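Here the complex is missing a single protein chain, while all its other protein chains stay put.
In order of appearance the chains are A, B and C, and numbering begins at 1 in each one.
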Amino acid sequence: MNLNVVYFAWLRERIGEPSEMVETNAATVADLIKELRTREERYDLAFSDLDAVRVAVDQTLTDFDAPLDNAREVAFFPPMTGG
Amino acid sequence: MNLNVVYFAWLRERIGEPSEMVETNAATVADLIKELRTREERYDLAFSDLDAVRVAVDQTLTDFDAPLDNAREVAFFPPMTGG
Amino acid sequence: MAVLVQQADFDLAQELAQLGGADGSAGAVISFTGLVRGDSDLHALELEHYPAMTSAALEQIEQAARKRWGLIDVRIIHRFGKLELGQQIMMVAVSAPHRRAAFEAADYIMDYLKSRAPFWKKEHSTQGTAWVDAKPEDEDDLARWT
Partner (left out) sequence: MAVLVQQADFDLAQELAQLGGADGSAGAVISFTGLVRGDSDLHALELEHYPAMTSAALEQIEQAARKRWGLIDVRIIHRFGKLELGQQIMMVAVSAPHRRAAFEAADYIMDYLKSRAPFWKKEHSTQGTAWVDAKPEDEDDLARWT
């Protein structure tokens, strides 16, 4: 499956890209993170503290257990600071 | 002592005057109310339910036990409904 | 800082423009406006007040809130007289460094205006006129702050 993976705030800065297409067979968000961390050190570093990472699948906030079937976009970001 | 006694809202309407000078020796607000009630039926009626009456002495909210020495103005009114 | 008691209408935008804190000291500004709301047959609200006492009562409420929450600025305007459906009755505007202080202070000021500012409301409706009764909850609201 081809996923659009997007990053915001310091995750974007650490990974060095605002978004990228990822070819993956990951079943869940957690699997996808595992896969990304094996890629390069900048990914490993960005995802080293998962307590500080939030995820949205297809623009809906969810958790790391969320399945990725039919997903088109996965976004990673720190806790939001709106308002 | 000469007191300016003022009335607001339905107390003003029942008594029929917005204010009046009262010559009295009442020691407390409660004494003053007792005195007023003996005057005429409209006073007796206006003060028949003291739970519904509030008092300010010299523009400061107080209670019926408040002394009147050196007081210049006593105001009677229902619970306030500002805002 | 300003407390105004007046018959005339006010311009909320103008009041907010005059509120202190726009220099970077305030992170939060809240305004509350009370309007004449039309239940059933109501067409106007008449506000009576105690002129000799009103401003001092409002200032006391304002000072207490300012001190308790470290507010940057407060503006209160309360009208009296006969007001038609939809018209502005009063406004409170506060500026504070942080959001929570601004919310609590505005809420506090409204609770105290309700039960400790010497105003009385009379409803004019097709049924005639009737004084608005204070609600038992109004006193409970005050107890939230003690």
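Criterion: a residue touches a chain if its C-beta (ideal position, glycine included) is under 8 Å from a C-beta of that chain, and two chains touch if they have at least 3 such contacts.
These numbers were taken from a predicted model, which means no experiment stands behind them.
**Student:** Can you list the shown chains that the omitted chain is in contact with?
**Tutor:** A, C
**Student:** Looking at the full complex, which residue from C:Ala52, C:Met110 or C:Leu142 touches the chain that isn't shown here?
**Tutor:** Of these options, the touching residue for the absent chain is C:Met110.
**Student:** Suppose we count only contacts with the excluded chain; which residues of chain C make the list?
**Tutor:** Contact residues on chain C toward the absent chain are 12-13, 16, 21-38, 85-86, 97, 99, 102-103, 106-107, 110.
**Student:** Which residue numbers on chain A touch the omitted chain?
**Tutor:** Within chain A, the residues touching the omitted chain are 6, 8-10, 12, 56, 59-61, 73, 75, 77-83.
What we mean here is this: only the chains that are shown with their structure count from here on.
**Student:** Could you give the separation in Å between the centres of chain A and chain B, each centre being the mean of its C-alpha atoms?
**Tutor:** It comes to 72 Å between the two C-alpha centres.
**Student:** List, in ascending order, every residue of chain B touching at least 2 other chains.
**Tutor:** Residue numbers touching two or more other chains: none in chain B.
**Student:** By the touch rule stated above, which residues of chain C touch at least two different other chains?
**Tutor:** Residue numbers touching two or more other chains: none in chain C.
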